[in-house]
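Structure first, then comments.
All protein chains of the complex are present and in place, except for one that has been dropped.
Chain IDs A, B and C follow the sequence of writing; residue 1 opens each chain.
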Amino acid sequence: MQGDGETVRTPDQPLVDVDGLVKLFPIAGNVFRKPSGFVHAVDGVSFRIERGESLGLVGESGCGKTTVGKLLVKLLEPTSGSIAFRFTDAGGADIPGGRVDPSTLKGRQLRDFRRQVQLIFQDPYESMNPRRTIYDTIAEPVSVQGIGSALDRVDRVAEILSLVGLTPPSAFLFRYPHELSGGQRQRVAIARALILEPSLVVADEPTSMLDVSSRTGIMSLMQELASGLGVAYLYITHDLAVARYMCDRIAVMYMGKIVEMAETEELLRNPLHPYTRALLSAVPVPDPGHHRPPPAISGEVTAPVDPPARCRFYDRCPLATRSCETSPHPPVEEKARGHVVACYEA
Amino acid sequence: MAEAGGRDSAGGGRAAPILRVEGLALRYLTRQGDVRALEDVSFALARGESLGLVGESGCGKTSLANCLMRLLPDNARLTGGEVLLDGEDVLLLSEDEIRSVRWRRISLVFQAAMNSLDPVYRVGQQVLEAIEAHGVETTATGGRERVARLFRLVGLDAGVFERYPHELSGGMRQRAVIAMALACDPDIVIADEPTTALDVIVQDRILRELKRIQEELGISIIYITHDMAVVAEVTDRVGVMYAGRLVELGETASVFGSPLHPYTEALMSSFPSVTGAKRPLASLAGEPPDLADPPPGCAFHPRCAHATALCREQRPPRVGLGDQWAECWHPLAADAVPLGGD
Amino acid sequence: MASYLARRIAQMALTLFLILTVTFVLVQAQPGDYASFYALNPDLPPDVKEQMRATFGLDRPVWQQYLIHMRNTVTGNFGVSFGHFPRPVLEVLAERLPRTIVLFGTATAASVYIGFLLGKAIAWRRGGLLEYTATISGTVLFTAFTPAFALTMIWLFAFRLGWLPVGKFLDPLVWRDADVTSTSVFSFMLLTAVAFVGFAALVLFISGRGDRIGRRWPATLALAAGALVAALAWTLSGIGPLALDILKHMVLPVATLTLISFAGTMLLTRNSMLETVREDYVTAARAKGLPDGQVRDRHAARNALLPVVTSLIYSLIFALDGSVIVESVFSWPGIGLTLLEAVRSEDLPLVMGAIVFIGFLSLLSHLIVDVLYAYLDPRIRYQ
Partner (left out) sequence: MRSWSTRSPAPGASPEPRGGGLGGGRLRLLQARARLALRSFRSGMAVFLESRLGLLSLLTIGVFALMAVAHPILMGTVWDADTYDPVTGYAFDATEQPAPPSWKHPLGTDPLGRDVLSQLLSSTRSEFALGITAALVTVTIATTVGAVSAYYGGLVDSFFMRFADLVIALPSISLLIVLSALFDLSLFYLALVIGVLGGFGGTAIVLKSQALSIKVKPFIEAARMAGGGQFQIIFVHIVPNLLPLSLLYMMFTVTSAIFAEAVLSFLGLLDIRMSWGIMIHTANAGGYLLSGTKYWWLVFPAGASITLLCSAFYLAGRALDEVVNPRLSRRDG
């Protein structure tokens, strides 16, 4: 780790700084396994997350949002681009070894990194080993990390179970995942992610597979814990309405690119990119009296296999012009304060 | 048994109901005991009407759909009630008779389009198969033309006929499944979570498509979903299910305007919206009851903020407000009146 | 599909290479060495010994012997059989291969077909008498001690009832005046079978292209016509009675092999069906109002067939193993019996040749199964 011993307070420095992140997946080719092309899952994505902030990553399936999440937690290695973490103590001061570039990590350092960055999975049914008890599941991070004694861990797991609202803990400790409901399982998943007291939690659609009534419970629990423990979230979702409640800022992704990013209410009230607008106008409204115009967008999303250099949204864009066809993908520009868009026509 | 919402006058002067469900009850025999999947479910569906059935998973929505088509697993037992399709009880039909009801009268749009298309046959053939089974078209070319017409109706290219399911995108598959459901000119289409697996833009398109087709063909649609926002947009009337019971039923506008049942209100206020002011989301504590061992009285009482001793002990009565009714001891509108019967 | 098959063929070539290596290693690892095996055999004249020494490079270093072994196998030079001296191993095996293929092919086709039909039936109606009877009798036959079972069959049908010949593959009395060899008759039989299967595949392929799903009679008619033509050709050729004699000798071993191996396919089909009947597309087929039989055959069973075809590889191997035993009990002079005799008479070149042939035969079956699978599953066909 590049611990340079610097311990000055650096409040202006973000928790995560992602710059030009690219991830290409090769497509299996012929007998000799030479790739016949590349899926540009993530293609030049840059953003920052401040301490304790919640950034929403919104987009349709296949837009690369989950890949960004996995790159951030080092479940995948980026093809190019950089990710820089800067972990601090509770007071905001640098801690030794607090500056981390995950791509260089191995062994012991990687394990230390795992303490700081955790992941909550989408599927509460598949994200737990069905043959291990709730206790084993939640205690795994601490026991792998070698924190505390076996007995401490029981207490600690019990404590965090009640923190996530599974009370009394003794009723849950020695049960198997299949004996719990989806909402309860997702609470266990949150407990597992938080037991190491991370600085950043990447939450990959944590409520999309839950029922309505447990969904709000999980959403408010995550918000409470974020403010209580000072955790920052990268909140990945396809649901703008959910993102509105969970996130301070929202980044909209389309075919591996961030096309727009702004403070949540600003983005919802004043969407600039035609894709964001289409996305917003397609969300059904739970009010029978409300009439939505159909979204002005044609076609369907295609997989970003070796896409042409022009704007990724060109084929479906209602605003597309001649120059859009010949120009490269538009750069991200700041149109209003903190509101960035990648579009020539916006 | 009172059935306020289902009176002939229901639905603002529409024709006599095409489908009427009366006191339907269904159990599944399992190792853990009998699961009461449906209890005393009654409603009516008018011609050309779209009815939404909402509720959380396991509340019996899909079991209800399967009952209407008599597609029940071996361990299911119908323990009461009737399903009257134009006055004829579907539950009493023989195996051969029910076969001519399926798809001809009632068809289904399944929730997982990928899984409801057989992976080893071309998409067109699977539509054709239904047409042939019911003798809707008698010649090969007639059948083919009909499939082409159906594909056009749902906005699919004619070339899709020769494609296999895995070659289609999610949205195209869903359209193909809708085309398949319309193959034999059914009177009623049951759409079981028709857009759950789809992205929001595709979902929007499919829902608009379904609405247009419904108006064009004058069919009745039962939407089964957990998404209150979808229900608000596409249905005329809505029924809310909880623990195997229909707990509230009424015009969509009035149910959304003033819900009678606390569960309905909880469902609505737990749904986030991108428009309007950002209001706090309510969350329901606890879990839905175990249907093998449901709580006495009102099944919702363990999670209800208004529950009293009465709710814990006795089955709630049916109370009404106009065309809308709910099963509740403490309805949220003060002017709701108890309905007769029970 | 082409790339899928190309990959499979490449893998199989690799496996064949491994088989050759393993046979070489086995020969090297056995106690005593190959060279002295030849040197000590009193049946071999000295000049043959010298020739073998040169052919196998027995006086060279091991790695050169290995290369020579590879080259010899590829060119089909397995040396001279001790037991059938002075016939080359390849000649002995080439004579016996068609007999094994006919026996094993017929039995496999019969057992897979019967197993599939039964498995389909017991999965569709669970818990019936048929399920218990078929499961228990199938399992008992599947695990029955094959030699004892085969002998019981002989005892019952050949000795007690006298319906069928005891063993061997032909009756010398019938063949005394024949001017053709049994090998050529076997080859003709094999050729007919292959031609018919090819014709059937073509007919089914063409009929599958049509619009109508239910119409089956043109295909059935064409198949019947094909069978008729084949039967006519055999009757007119003059070797019909000879083939009939072989067929009569085939009944008992084929029946034995079929009975011991149908249960494998049956139980697998049952399990596979139990999974497909839960799929949404089967519910969808039922919801569409299709007749029960059509839901079962066209949707549930058709998809249940895919894993059955995958495991056909194991069924084939099981049958190949079974046919080694059955050949020995019925004195059917195919590859299996050849292997056994060669082992008993320590005819090492023939042992090596036979095991390579058996390996090759099972690899070939693999390939056929792969082609079949790719044909049945459009998801692979269009990869």
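FYI, contacts are C-beta pairs under 8 Å (C-beta built on N, C-alpha and C of every residue); 3 or more make two chains touch, one makes a residue touch a chain.
Since this is a predicted model, take the numbers as computed values, not measurements.
S.K.: If I consider the whole complex, including the chain that's not displayed, which of A:Leu119, A:Met219 or A:Val341 touches that chain?
M.R.: A:Leu119
S.K.: For the chain not shown, which residue from A:Leu71, A:Val100, A:Leu161 or A:Met261 touches it across the whole complex?
M.R.: Of all options in A:Leu71, A:Val100, A:Leu161 or A:Met261, contact with the hidden chain holds for A:Leu161.
S.K.: Determine which one of A:Gly81, A:Pro141, A:Pro271 or A:Pro284 touches the chain that has been left out.
M.R.: Of the listed residues, the one touching the omitted chain is A:Pro141.
S.K.: Of the listed residues C:Arg71, C:Arg87, C:Arg125 or C:Arg278, which contacts the missing chain in the full complex?
M.R.: Counting the whole complex, the residue in contact with the absent chain is C:Arg278.
S.K.: For the chain that got dropped from the picture, name the residues of subunit A it touches.
M.R.: Touching the missing chain: residues 73, 75, 90, 110-111, 114-115, 118-119, 121-123, 126-131, 133, 140-141, 144-145, 147, 150-151, 154-156, 158-165, 167-170, 173-174, 189, 192-193, 197, 220-221, 224-225, 228-229.
S.K.: Which subunit C residues touch the hidden chain?
M.R.: These residues touch the chain not displayed: 11-12, 14-15, 18-19, 22, 26-27, 29-31, 126-127, 135-136, 139-140, 142-148, 151, 154-155, 159-160, 267, 271, 274-275, 278, 313-314, 317-318, 320-321, 324-325, 328, 336, 339-340, 342-343, 346, 351, 354-355, 358-359, 362-363, 366.
Just so it is clear, only the chains that are shown with their structure count from here on.
S.K.: Would you kindly tell me how far, in whole Å, the mean C-alpha position of subunit C lies from that of subunit B?
M.R.: Distance between chain centres, rounded to whole Å: 54 Å.
S.K.: If you average the Cα atoms of subunit A and of subunit B to get two centres, how far apart are those centres in Å?
M.R.: Those two chain centres are 34 Å apart.
S.K.: If you average the CA atoms of subunit A and of subunit C, how far apart do the two points sit, in angstrom?
M.R.: The separation of the two C-alpha centroids amounts to 55 Å.
S.K.: Give the list of subunit A residues in touch with subunit B in this complex.
M.R.: 60-61, 181, 183-184, 211-217, 219-220, 238-242, 244-245, 265, 268, 278-280, 282-290, 292, 294-295, 297, 300-301
S.K.: Within their complex, state which residues of subunit B touch subunit C.
M.R.: So the residues of subunit B touching subunit C come out as 69, 71, 74, 95, 99-104, 107-108, 110, 112, 115-120, 125, 128-130, 132-134, 140-141, 143-144, 164, 166-167, 180.
S.K.: How about subunit B: which of its residues touch subunit A in the complex?
M.R.: Of all residues in subunit B, those touching subunit A are 56-57, 169, 171-172, 199-205, 207-208, 226-233, 252-253, 256, 266-268, 270-276, 278, 281-285, 287-288, 303.
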